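Mind having a look at this structure? Questions to follow.
Apart from one protein chain that is not included, each protein chain of the complex appears where it belongs.
Just so it is clear, A and B label the chains in written order, and each chain counts residues from 1 on its own.
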């Protein structure tokens, strides 16, 4: 429990850094950047909880807010060093989405969602924070660009639900599913992989 | 009940197709397109349920997820044929928004919303999925373009609330109100109608 809790806070902080950095890049002041950090860090999990009709965890547990403020602080004092860490951050992000996918899928199943909805909600938990961040700064969301991101999360959520269905121990399941998300994401970034697109005339207006 | 349920699933599938096609058009991979299909299909109804503080129906009923996956599948295997069907899809969409407006308004009244809020929530149910779809692909939402869309939904929701207030049987009410939405939408597309706009200097900054 304490390890999962610690990783959850760490993931929140990593996403807060990514949101705050997006704000700095756009020339937004530090309070605006704090706003960006907040919606990026809590967006995905909160949307999942709202759909499950439960209260998001950060509303009552102040530690999540501290993790976000810490992320903003790091983004301000270490923004130059963070550039050289860009690859490290992709690594952290990959760990983060792996973990958030698993936590999101498990929590959805625990609160009585169907298996299929749990897969979508697991993917949502991991990716919607970034989607909201990108929509706010008026960029095409990462999840909709030619990168393997949504698919990594979907694969991990699918594996978790399958292993859960087959009665695999939750700890091992979490480890294996998060690792799958991580590996797909890292390998696809490393080798610049992308998935097939359905060919269409771009100017068609359906 | 079974007919309404079937139409609800059909509407979900039609909206999923429209979301997935928007993804294909933008060159998004199939998992990204699945994401688009999902938010388009469940966006409006989910927002309504979240405001009513109840759990969206797709969280527990896996059939809605199947309808969405089926919609994505159709958009992939039949994307060329869907062009020639464009007018048919406008037709389906008009049926869909008619039905979703009625279901949304009725559900809101059932769960204790005021009449006026029910009208807005009915319009929301029918139109917010498309709004989210268009915001994600960075286009001006259809509802905000010079087309009669929001107004068709608002009219139907208003009629439903009025007939409900006057004690008209729910079945007839649903049929009449959905038909009104459908007719307004189809006639306005056919004859390229639009509503008056309040004239303003475009560069004013209020």
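The rule is short, and it goes like this: a residue touches a chain if its C-beta (ideal position, glycine included) is under 8 Å from a C-beta of that chain, and two chains touch if they have at least 3 such contacts.
Note that the structure is predicted; figures quoted are calculated from it, not measured.
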Candidates A:28, A:91, A:163 or A:186 - the one touching the absent chain: A:28
Candidates A:10, A:76, A:163 or A:176 - the one touching the absent chain: A:76
Listed residues B:63, B:90 or B:151, member touching the removed chain: B:151
Missing-chain contacts mapped onto subunit B: 50-53, 108, 112-117, 120-121, 123, 127, 131, 135, 138, 140-141, 143-146, 148, 150-151, 154, 194-202, 204-206
Positions on subunit A where the hidden chain makes contact: 18, 21-36, 38, 46, 50, 53-56, 58-62, 65-66, 69, 75-76, 79, 82-83, 86, 89, 135-138
